[in-house]
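A single protein chain has been removed from this complex, and every other one stays in its place.
We call the chains A and B, going by the order they appear; numbering starts again at 1 in every chain.
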Amino acid sequence: MDLDDQANVNRLAEETPKDEMIVLLGQPDANSAGLFAETVTRGDPTWAGPLAGVPLGLPVYHILEEEVKESMDPDLYQEHVGLMELSADVDEIVKWVKFYREGGGDG
Amino acid sequence: MPEAAILHTAYALAHAPDFVRHGSKPSRDLVSDPSLLPQIAQALRPWEEVVAYPPNQVFIGNLSPDDLAAIPRPWLDHPVPGASPKGPFGQIIGQAALYGLMMLCDDFELMTISEGLAEEARAAVVGFEDRRGKIVGVSDADLAALIEETDGLTLYHRGEVAGFIRTAHELDSSLEAHVLFENLACKATAVLAVSDLLGGAGIDPADVDYLLNTGEEAVGDRYQRGGGSLSKAVGEVVGCLTATGADIKAFCSAPVHALIMAGAMVKAGLHKYIVVLGGGSQAKMGMKFRAHLRNGVPIMEDCLASMAFVVGPDDGTGMRLRLDVTGKHPIGAGSSAQAVYQALVVEPLQRAGMKLTDVDRYAVEMHNPEITEPGDSGDVPKTNYRTLAAMAVLRGDIERSQMDEFVATRGMPGFSPTQGHIPAGVPYLGHAHAAMRRGELDRAMIVAKGSLFLGRMTQLVDGVSFLIENPASDEK
Partner (left out) sequence: MDLKGMQVVAIGEREGISGPSLKLLAESAGATVVFSVTQCFV
């Protein structure tokens, strides 16, 4: 994740109660989605930015997750995400974001 | 009024390992952590590896994109045996030649090089008889004194101090040494591509009417940071004595904007031969070096890429530019991928009574995935092709089960260096031309996008596209 954006997320995490915020991701593949999910939960795994070694443990979701989709306007969702639902490896992306959200990666 | 065609293409790669440390990301990181320098040094590839690297062979035309698709990944592990630095529409040059080209492009004595480097550079640079006299050097002692006494950027060759570029104005950040270095590198690499283009095409530089530069550097001083006209600067060195030019600024989609504009100018009878050109992006050298070091792979952003195209009247030998099948992403269209592909692909094809399956090949963002994947930036061409295939499904042109086949037959692996405007669809043009001549391609669509939001002046994205077709298709 861009280093400035890591700093922004860090700042927002300090300012906002965890149960009132979510990080919403839009990456098109599992590797990058996983990287971003890990960055905002366990810390920057590339040890490059402000979130290196800073485990924010934020609730992170991906736009392709069923429960996220259901909360949104269906026509708008189809317009903006419809193509990615067909083109992306949805299961793999969701699996990895969920993995880090649920505290995976320990040990 | 004549139809317009892209008549000739030329591409170049300048191997520049000692320029990596001056790339935007490496130079910033080296300030905070100088211990990175030896790590960078040991991860740089020698000349032979760069030449034999399959994507580079594709870039200059010795291999086709289909050849590349058949080579197993990692391509780093499959150097092409007997690879030549010269290809049918491109060449790879070494760092000494690059320094030489920069010296002969330097009209303000910004750059100084050592006598040793100058000698190597003179031997390496071919042509440019009227400017070769500028490739001279100074003694090591004089160079050391210059570096000691003057504000600027020290330049290296084979890891040793070999040159210097001075800041042109103490109080003007637009004329700082690193900016001038980037601009001079862009100019020099563009000069190489344009010179090769015209030489290979048998076109007298004096017959070029107009030049459109598409590189993303800002050329100017503090009162007009991005004033530009690197186009004319390049034309001057190459000898385009009857031309003028302008720079097209549209982030990555600039080359496609420029090719469409050039086509329109030809069709309107305004100009006959227009050269669309783009030099290398020095700022992007070593951009992903951290990820490459972390993954134990070489630093693959070690070449400055450049390209040039002749647009002129369709004489049956080139790739006809279908100016009636062009796409643009309008401001009011919305930012969704669907809106983008609707505007860039579906609508222009529809206007011509075509479906997505009537295009044999698409060229999207052609970034080499081997460069981007270690940093988890994904495989950009593949993501784009899959989105395009999804669009074809939504349009009912193919079934969902046919998506993989669509991507495999109408797409191709990425093979371009990650230099912004360079990968934006246009690396395929040389291959398209060759395929058309062999009778293997009827129609291809070049689709480019630009991330305008990076400049913080708009949240918008941009995109433009055009269809090219085989003039021989007329006879079918």
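Everything below uses one rule, namely that a residue touches a chain if its C-beta (ideal position, glycine included) is under 8 Å from a C-beta of that chain, and two chains touch if they have at least 3 such contacts.
Every value quoted in this text rests on a predicted model; they were computed, and no experiment measured them.
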### Query
Which is it among B:A190, B:V380, B:A432 or B:L467 that touches the chain not included here?
B:V380
### Message
For the chain left out of this view, which of A:A48, A:V81 or A:V94 touches it?
### Response
A:V81
### Query
Which subunit B residues would touch the chain omitted from the figure, given the whole complex?
252, 288, 335-337, 365, 367, 372, 375, 377-378, 380, 383-384, 387, 418, 420, 423, 449, 451, 453-454, 459, 461
### Query
Considering the entire assembly, which residues of subunit A contact the chain that has been omitted?
1-2, 5, 8-9, 12, 16, 20-29, 32, 36, 58, 61, 63, 67-68, 70-73, 76-77, 80-81, 84, 88
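Simple rule for what comes next: only the chains that are shown with their structure count from here on.
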### Distance from the mean Cα position of subunit B to that of subunit A, given in whole angstrom
33
### Message
Taking the touch rule as given, give the residues of subunit A at its contact with subunit B in the complex, in rising order.
### Response
27-29, 31-32, 34-35, 46, 48, 79-80, 82-88
### Query
Any idea which subunit B residues touch subunit A in the complex?
290-291, 294, 334, 336-339, 341, 373, 376-379, 383, 386-387, 389-391, 393-394, 400, 403
